[in-house]
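All protein chains but one are shown in place.
Naming follows writing order (A and B), and every chain is counted from residue 1.
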Amino acid sequence: MSIEYASAANAFDAGETGAPPASDPAPTTTRSLGRQAVVDTFSRFGARVGMAWLLILALCAVFGPFISSSHPIAMKVGGQWSSPMLRHVTPADVLVLIAALMAVVLAVGRWTSFIAGLSLIVAAVIVLAAPVYWLVQPPRNIDYSLYRTLASQGKLQAVVYTINRYSPSDRNSADHLNPPGAKHWFGTDNDGADVFSNILHASRVALSVGFVATGISVALGIVIGGLMGYFVGVFDLVSMRFIEIIESLPRLVLLVTISALIPPSSRTIYVSMAIIGITGYTTYARFVRAEFLSLRNRDFVQAAVAAGFTESRIIFRHLLPNGLTPVLVTTTFGVGAAIIYEATLSFLGLGQVDQPSWGSLLQEARAGGTGFIWWIAMFPGIAIFLTVFSYNLIGEAARDALDPKLRKRD
Amino acid sequence: MTKPDVATRNSKPLLEVVGLSIGFETNRGLLRPVRDVSFSIYPGQTLALVGESGCGKSVTSLSILRLIPEPPGKVLSGQVLFEGRDLLTLSQRDMRSVRGKDIAMIFQEPMTSLNPVYSIGDQIVEAVMLHQKVTLDQAMNIAEDALHDVGIADPRRRLSEYPHQMSGGMRQRVMIAMALSCQPRVLIADEPTTALDVTIQAQILELLRKLQRDRGMSILLITHDLGVVAENADVVAVMYASRIVEVATVEDLFDRPQHPYTEGLLRSVPKLGEEAERLVTIPGTVPNPAKFPVGCKFHPRCARSRELAAKSPPQDVVTINDAGKPLNIMKRCTTAEPGLGEVLPTHWAACHFIEGHAKATLSLPELDHRREVQAETIAPEVIA
Partner (left out) sequence: MLTYLLRRLLLIVPTLLGVSIVTFAIIASSPGGLGGALLGPNAQLRPEERKAIMAYYNERYGLNRPPPVQYLKWLNRVSPIGFKAIDTGFPGSLKFGLKWCDLGESWQRHRPVADLIGEALPITLLLECSSLPLIYFFALTTGIAAARARGKFVDVGLGTVLIALYSMPEIWIGVLMIGFLTNREYFHWFPTNGLHDITSDAMLFLPSFSPVGFQRGWLLDTAWHLVLPVVCLGYSSVAYLSRLTRGSMLETLNQDFIRTARAKGNSENVVTYRHALRNSLLPLITVTASTLPAILAGAVVIETIFGLPGMGLLFTDSALQTDRELLMALTLIFALILMISFLIADIAYAIADPRVSYVD
């Protein structure tokens, strides 16, 4: 696992006997260790299945407004062509598109490492946020019934709809509580909104909450854990007590407490992400702290110090890569857990209110205690299940690939 | 300085391994770590199975007691005859009554070979009660005697102790006590002292010798240490790359090694009083079982083949690639695998270029021999 150490040992070998060692030389860069981990993980069938579903989900999240919208892609009224769909595109949609495009380009071109690429995308989104918000301004009042009225009046000369013709917030009470059928593939809910559309658009929430919340947890965990493990002492003692306090409450209890005390009007998706993220850092902090504590006195660290490396160089280039493997495996499981937490909070009525969420849809299925609307219960639940299942499959594959203890004895 | 007990000499071997071949199913295909291995052990005899790591000696010893997990391992051919019965054909139930009772085994790592959550008394008593119809109290007494026999002081108290409370040497003694508690006829000792300090090593080996004398037990001693062989073995079988390449009495082996590998091993042991600048080594490394060379497995490293090639006509010589450099060796070594032939009376070796190998009979090596020298006589010459 220790790359620098292995290369040094090989050099020693070669110098002594004059003959190259019989075994393969160790990899010489940190990057190939990470890449090797990814290759090993995705060589397993389970991880591939999981990735396939996640890619489908990502496509839904990015292209949601273009796949499922009440606004037609193009329509001709009174001889005039117009594109209501494009006119109603929100700044968030645009930013997501830009981020996705950048991700694809960077992944295919392989110009940067994963972390650098990620940072680049985040930076680009932040920088472009302001101009996009200024430029893209969809109309405030959305009238979904306009197109139906035009159609019934015969004024629509030509129209091109999106694949699924409903937006999530298009509530047509005439259609309320329809079971799945030709018009509404997954049926409608209490207000007459199309369930399929809601599920599709909610994929954005699920994916982003999963990633961002876990990202916050991991980042916080690495920073705090690293500081604790490296600069032991008072900081370590105090932080450790704080971690114990947080861990002495079940995480859901903590989440409910914090979320309940935020007024519904301020519960945005970002707040959800932040809360779920901040309450989850303790596992990662413990991992990184343990790694740092055990690595502090290891030989190659002392060698690095003797060679005159500065502290930050030691931390980032030598200690971190070695300690990150269990963190990696736990992260994939953590994303699945974050998605379930978000769904549970939404189910209890404590989630974000500005966007549709799979969890809140499940709550609707319980209309009035004894009533049960099976299509609102089945489909969002399946969506959550498939997403978490995919992450767990990838996590299990990663663990099989990376955990030396589980490797079969030769 | 007592003479070894000649009265135990018998004409029939106690344990015979005949043409044993073991295969392992891996995702790289079928590996064969043990191929056509044969040797015999007589009552009261110590046979040393010598070889480097990876030659297949541990797999051989585990297969005698059928301790190799069936997938991925499997017996490809051969027999393991104990008192005439082929152990490989026994049912699981019958095999279990052989293990621990007729044939016992001790392993290399005493630190991890004992169950950490049970007291050593519990573990020895378990071995006793598996094979003997005794009450718990009687079993405890047997356990206590066993500990006493292996030289552990205050054995009654030790029975309630846990493995982690003991040192490595003491744990190995416990292992021996446990293995011997049911009076087995054969003890298989797989590198019993490799993980121990040198002084403890000597104590454990002496203990084994004493127990062997007292009980007339046979020992299959697996080791890579020639010093251990010289002090303890009656007969030596040398293994290389899944095959036996030489079998002889211990005196014969050290006096007149026939196989170039054995020669190389003996030469590489530094001798007291010898002047040298560099240690003599056998060049190269043990081959990977997935990529065994064709013909004689030793040919890439064989000094004899190289020397002979320098003096032989070109049609008998072939050039091979030795880590990028060309090397001339005898062609016969790359085409045919030499069988284990009796090249001298009671001395078998597997090499084409031993005088008499072509005419030698390829027979099963059976040597009912006990050592005629004590350790002290051999020691100064061979063990540094």
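The definition used in the following text is that a contact is a pair of C-beta atoms (placed from the backbone, for glycine too) under 8 Å apart; a residue touches a chain by one contact, two chains touch by 3 or more.
Since the model is a prediction, treat every value here as computed from it, not as a measurement.
> For the chain that's not shown, point to the residue among A:D40, A:D191 or A:E247 touching it.
Hidden-chain contact among the options goes to A:E247.
> Among A:I258, A:V271 or A:L328, which residue is in touch with the absent chain?
A:I258
> Going by the contact rule already stated, which one of B:R32, B:K57, B:H131 or B:H369 would touch the omitted chain in the full complex?
Within the whole complex, the residue contacting the unshown chain is B:H131.
> For chain A, which residues lie in contact with the unshown chain of the complex?
Touch set of chain A with respect to the missing chain: 46, 241-242, 244-253, 256-258, 260-263, 266, 336, 340, 343-344, 347-350, 359, 362, 365-366, 369-370, 372, 374, 377-378, 380-381, 384-385, 388-389, 391-393, 396, 405-406, 409.
> Touching the missing chain, which residues of chain B?
The missing chain touches chain B at positions 65, 67, 71, 92, 96-101, 104-105, 107, 109, 112-119, 126-127, 130-131, 162, 164, 175, 178.
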